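With one protein chain held back, the other chains of the complex are shown just where they sit.
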Amino acid sequence: MDRELLLKGSRRLGWAEAHMSVLREIGERLEKNESLRGVKVGMALHVEAKTGMLAVTLAKAGAKVRLASCNPLSTDDSVSLALKEERGIEVYARRGESNTEYYENLNSVLDMRPDFVIDDGADLITMLHTVRREQLEEIKGGNEETTTGVIRLKAMARDGKLKFPVMAVNDARMKYLFDNRYGTGQSTFDGFMNATNLLIAGKELVVAGYGWCGRGVAMRAKGLGANVIVTEVDPIRAIEAKLDGFQVLPMMQAVRQADIIITVTGCKDVVRKEHLSVIKDGCVLGNSGHFDNEISKKALEEVAAPPVRVREQVERYDLTNGRKVYLISEGRLMNLASGQGHPVEIMDMSFSIQALSLEHLVRNHASMAPNVHSVPPEMDELVARIKLKTMGLSIDELTPTQKKYLDDWQEGT
Amino acid sequence: MDRELLLKGSRRLGWAEAHMSVLREIGERLEKNESLRGVKVGMALHVEAKTGMLAVTLAKAGAKVRLASCNPLSTDDSVSLALKEERGIEVYARRGESNTEYYENLNSVLDMRPDFVIDDGADLITMLHTVRREQLEEIKGGNEETTTGVIRLKAMARDGKLKFPVMAVNDARMKYLFDNRYGTGQSTFDGFMNATNLLIAGKELVVAGYGWCGRGVAMRAKGLGANVIVTEVDPIRAIEAKLDGFQVLPMMQAVRQADIIITVTGCKDVVRKEHLSVIKDGCVLGNSGHFDNEISKKALEEVAAPPVRVREQVERYDLTNGRKVYLISEGRLMNLASGQGHPVEIMDMSFSIQALSLEHLVRNHASMAPNVHSVPPEMDELVARIKLKTMGLSIDELTPTQKKYLDDWQEGT
Amino acid sequence: MDRELLLKGSRRLGWAEAHMSVLREIGERLEKNESLRGVKVGMALHVEAKTGMLAVTLAKAGAKVRLASCNPLSTDDSVSLALKEERGIEVYARRGESNTEYYENLNSVLDMRPDFVIDDGADLITMLHTVRREQLEEIKGGNEETTTGVIRLKAMARDGKLKFPVMAVNDARMKYLFDNRYGTGQSTFDGFMNATNLLIAGKELVVAGYGWCGRGVAMRAKGLGANVIVTEVDPIRAIEAKLDGFQVLPMMQAVRQADIIITVTGCKDVVRKEHLSVIKDGCVLGNSGHFDNEISKKALEEVAAPPVRVREQVERYDLTNGRKVYLISEGRLMNLASGQGHPVEIMDMSFSIQALSLEHLVRNHASMAPNVHSVPPEMDELVARIKLKTMGLSIDELTPTQKKYLDDWQEGT
Partner (left out) sequence: MDRELLLKGSRRLGWAEAHMSVLREIGERLEKNESLRGVKVGMALHVEAKTGMLAVTLAKAGAKVRLASCNPLSTDDSVSLALKEERGIEVYARRGESNTEYYENLNSVLDMRPDFVIDDGADLITMLHTVRREQLEEIKGGNEETTTGVIRLKAMARDGKLKFPVMAVNDARMKYLFDNRYGTGQSTFDGFMNATNLLIAGKELVVAGYGWCGRGVAMRAKGLGANVIVTEVDPIRAIEAKLDGFQVLPMMQAVRQADIIITVTGCKDVVRKEHLSVIKDGCVLGNSGHFDNEISKKALEEVAAPPVRVREQVERYDLTNGRKVYLISEGRLMNLASGQGHPVEIMDMSFSIQALSLEHLVRNHASMAPNVHSVPPEMDELVARIKLKTMGLSIDELTPTQKKYLDDWQEGT
C-alpha cells in the first residue's frame, strides 16, 4: 500500500469533514432517528473527498454502502484508498479506469443487492433497467444528482419505463441554485488553470449553454477577466445572456473567434465537425457537462491526426486544415478530471439534500409512484436554515402584521 | 394648453415608438387579426411614454381604451397631454394627484364600462370587487402587471373572491426575468441619481428583498461601485445573496451602517420604527416597490419633525434622536417618481406580453375559470423570437440528432 | 424673478453644502489662516451646485470671486440664480448661451482684474494669453481642473508662451483618480439615462479612450450590463482594456456594431466622416470629453440632413446613406448637459484640492516659474485624511518595525 497516497487521502477526507457542517448535523439527525439502520445503498458518484464524506455519513447512520465512480476520470485515488483503509467503505473506482472497468465497478455496486441507489448521470439506474432488470423489484428507490440524469430519467418515465421512484435531487433549490451555479463556476476554472496555466483575462471565452451550470461558468469567466460569448438554443435564455452583458452568437460564428470553449449543455455534439472546420487556431476546448460527448471526439478524430499529449491534462489535435486545437482531460468534465471538483461547502449543501432525500425514500417509498419526484420544499428550507447557522448569518422574519398583509388583498394605494 | 409640454410629450412618445419594435410587430398582428376590434379596455398603469404606446397600440388595433394612472406620483404630464391631443387616447391622470383624485381617475376608467381591464398593482381590480361590484358581471377578464398585484389577486382567488379570469402577466418569463430585474435595476438608479446627485460608489447600500427586482437593484448597485448589503426573510434567497458576494444582515443591523436603503420587497413596514431608532445619520431612503408603504411614513412621522424639502425629490426628516434621514419621492417608487421608469426596450417586451395576454383573454375568456392564469409559454417564445430578431441576434438550433438524444435515456458513459 | 427656480437652486446649493464635508473643513482652515483675504479670483467652471459651493467657500474665506461658465450647455440656471440672490456671488452664465455670450461672460470675469484664475479647459487662460494680454502681468497664478486643459497648458509652456504659474489640479491623485474615473463614470450614465431612457444592458457600447475618464465610463457601462468595446491609440492602454475584459477594436470596426458610442479622449474628430459612412443604423452618440469636437459635428452636417430634435436632449441625424444616428446634447459633455454632473462627494474632493492649490499659489506664486506645477503630495494626503474621516473609516498605520523594514535592504529570505 502507498503510505503517502493514503496520508494524502486521509487528510483530504478529514479536511472535507471539517468543512461540511451541514452534512454533519443532518448525519447526527439520521443517526439519532435510525431511519437508515440496515438499509443497503448502492452509490455511483465522483469518488473524491466530499462524496467520500457522504458515504461515511450514511454508513455512520447505520446504512450499508458501496461506492463506485460515475466517471472514469474523476476518481481521487488517494481518497478511494483512505475510504477503504480508514473508514471501512467498500469502494470500486480507479482514476483512468477503462470503460470495461467502469461498468464492472457499477456491477460490483449492484452485486450488493442494494435497496436504494444514489446515482449521478443515471448510468446505474439505466443499468438496472437494462442489463440488470432482475434486480428491479428489489430496488425501492433512488436519488439522482445531475441535470443530465434527471433529463434521462424523465424521458424514461415518459416512456413508462421507470420502475421505481427517484428523487430529483438536482432540482432542489438548495442543490441546483448553488452546486450547478457556484460549484461548476468555480471548479471549472480550478480545472482549467490546473490543466493549462493559461491566462483567462482578455480571452474570448465561449460558454455553450446558459442553464444554471452555464451561467455559473459565464459569471466566473467574466469575474476572471474573460470576454464571454454565450451560445444557446433557448431564445429566452439567449436574451438573458445578452442582457447579462455577454455576447450571444451561434456556435458557427463563436468558434471563429474563440480562444477557449467550455461546454455545459447536457447535450451532445455541441462542438462538432462543421465547427472544427472554421475554429480558431490554438483554441482550447474543455467540457464541464456530465458526459464526454459535448465536444465530439469522433469529429476530432475525423478531422485531425491522432492527438499528442502536450501537458498532463491537455492533448493537441493537429487538424488537417493546418490549425490545431487543445482538448482538456479528453473532453471529460474538467472540473473533476483536471481539478478537485466542486468546493467543499457547496457539496455540503448538495449532499445534505442527498441524505435527506434518501431518508425520505426510506420512509415513503411504499406510497411513491415509479416516477421522478421533487424534493419537498421543507427539506430545502431545513438545509438552508442549518447552512445559514453554520455561516453565522441571521436574517429577518416577517412580523405578524406583514404576514397578514401578504395574505390580504384589500390594502392598496 | 402648454405647447412646450405638448412638444416634450410628443417627442417622448415618438421616441418610445421608435424603440419598441416588438410591440410594433405584435400590434400589426393584432390589427390584422382584428381580435381587439371594438373591445373596451380599461387601463390603470404608470402614465408615461411606454405605457402610452401600449394604449396607442391597442387603440390602433381597434380597441376602445381609457387610461388612468396606477400611482399618484408616476404620471408624466407631457405624455398624458400628447396622448390626449395627438393620439386620441382618453387619459385620466395628473402627476401629484391627491388620493381622492387618484380614485376618481380609476372610477373614470371604470365608467367606460370596460370588457377587460389592465391593472398594475391590482387597485382597479380590487375596486371592481369592492365599491364597483355592480360591474363585475360585465368584466370578462384582466391582466396584472406586477408581483405585488399577482400576490394580491392570488390571495383574492384563495379566498374565493376573484370573479373573473386574470392573466398573471408579471409571471411570464419574458416579463419578470427582464422587467423586474434589468428594468428595476436600471431605473432605480436613474431615479436615485436624478433625485440626489450623490455618489453610489463606495456607499453602504442596503437592498431590502432579493426577489427578481431586488437582485436587479443589487446587481446594478454593485455595478455602480456600492458595497451592497441584502436583507431577506427567505433563507434560500439569503444564501444566494451571500454567494453572489453581498453582505446579508437583518435590517436592525443593516440600518446602523447604511448610507442608502432601497426597498423592493412587495411587503409593508420593511423600514419601521425600531429601525429608525438606530439608523445611521444621513441615510437616504428610497423605495422601488409598488406601494409607498415599504418605508413606513407613519413611523417617520412618529419619530421626526415634519419633513423639510431639501431637493426637488428629497425630504429631510429630523429625528427626535438628533439624527436625520432623507426620503426620496415620498417613499413612492423612485424609478418612476424621480426617474423616467424602466428603459424603453424593457417595456417593449413587457407590453408585448400585455397585448398578447389581452388577445388571449379576448379569445378564451369564456372557458377560463375566475382565477389567476399563467401566460402560455408559446407567448414567451414568440416575444423572445421577435426580440432576438430586433436585436439582430441569431442563435443555435438543436439538430435532429440532438433532439433525439435529449429524448433518449439509453445513451450513457 | 422666478421664485420656483430660485427655490430649486437654493435647495441644490444647500444639498451640496450638506454633502461637501471635506471642502467645509478646508474652508474653515482658509477662513482661519486668512490667506485668501482680499484676493481676487476669476473662475470659469461648470456653473452648478458643487462649483457654486467652491465659489461660496472661497468668498467666505475672504476672497472676491466672479464666476462664468466654462461651457455653454452646462449651467444650472437655478443654481446660478441662487448664487446671485442668496449667496452674493457674481455669476455670468446662462444655460444655452451662444458662443458670443460665452466669451462675453469670460470677459466679464476678466474685467474684475483677478489676481488668480481657476479654469476648466483653459479657455480663460488662453484668453489671457491672446486677446487680453494686457492683464497678463497682473495675474499671479491659475488652477486648471481638466486633463484637456493641462494638455493645452503644457503645450503652451513647451512653446514658452505660458506667462504665470499654473497648478495642474487635474493631475493630483485625489482629483484624477476619483473625479475622472468614478465621477465621469457615474455622471455619464446619469446624463445618458436622462437623455434617452434607453436600456444599457445588452448594448454594444463603445468607449473611445481608455484614460482615467474612459476607464470610469467603461467600468460603469459594464456594471450596467453593456458589452463594452474600447478604442485606443496607446498600445499599452489597449492591452489593459483587453485584459480588463473589454473588446478592443479600431473605431472603423467598432462603429459597425455600436449601439452607443461615448467619447472621452480629450482629442478631436474621434468619430468622423469615414466612421459615419459605416456606422450602425440607430447608433446613439454622446460625448463626455471636455470639448464638443470629439464627435465631429462638421462631419455630421456634411453627411446628413439638418438634425431633428426627437427628445429634449437628443437630435436625430438622417444620413444620406439612409441610416440615422442620434446625438446627445449637441455633442457637449452629456454628464453636465443632460445630467447633473459629477456626484457631490466627488467634487468635494476635487474642489478641496482646488482650494488648497489656490492657497498654495497665493503663498508661493512669487517663487514659482511660469510653468505647469504639480500639486504637492502633502495636499493629496491632507485631503485624503479628511475624506477618510468624513467617511468614518480608519486604516492601518505602519509600525516602527515595519517602517524600518521598508527602509532596510538587508533582510531577505
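Assorted remarks:
Here the chain labels run A, B and C in written order, and each chain numbers its own residues starting at 1.
To be clear about the criterion, a contact is a pair of C-beta atoms (placed from the backbone, for glycine too) under 8 Å apart; a residue touches a chain by one contact, two chains touch by 3 or more.
Predicted model only: the values in this text are computed from it and were never measured.
Considering the whole complex, the residue from A:126, A:143, A:170 or A:186 that touches the absent chain is A:186. Only one residue from C:11, C:46, C:242 or C:324 touches the chain missing from this view: C:242.
Contact with the omitted chain, checked across C:95, C:163, C:268 or C:297, is made by C:268.
Touching the omitted chain from subunit C are residues 70-72, 99, 102, 121-123, 126, 130, 151-153, 155-156, 159, 161, 173-174, 177-178, 182, 231-233, 235-236, 238-240, 242-243, 248, 250-251, 266-269, 291-293, 380-381, 384-385, 387-388, 391, 393-399, 401-402, 405-413.
Against the chain not displayed here, subunit B makes contact via residues 199, 201-202, 222, 225-227, 239, 242-247.
Interface residues of subunit A facing the missing partner chain: 8, 11-12, 14-16, 18-19, 49, 182, 185-186, 189-190, 193-194, 196-202, 220, 222-225, 309-312, 314, 339-341, 343-346, 391.
In this section, only the chains that are shown with their structure count from here on.
Our note on geometry: subunit B versus subunit C, Cα centroid distance of 36 Å, whole angstroms. Rounded to whole angstrom units, the spacing between the C-alpha centres of subunit A and subunit C is 52.
Each of residues 182, 391 in subunit B touches at least two other chains.
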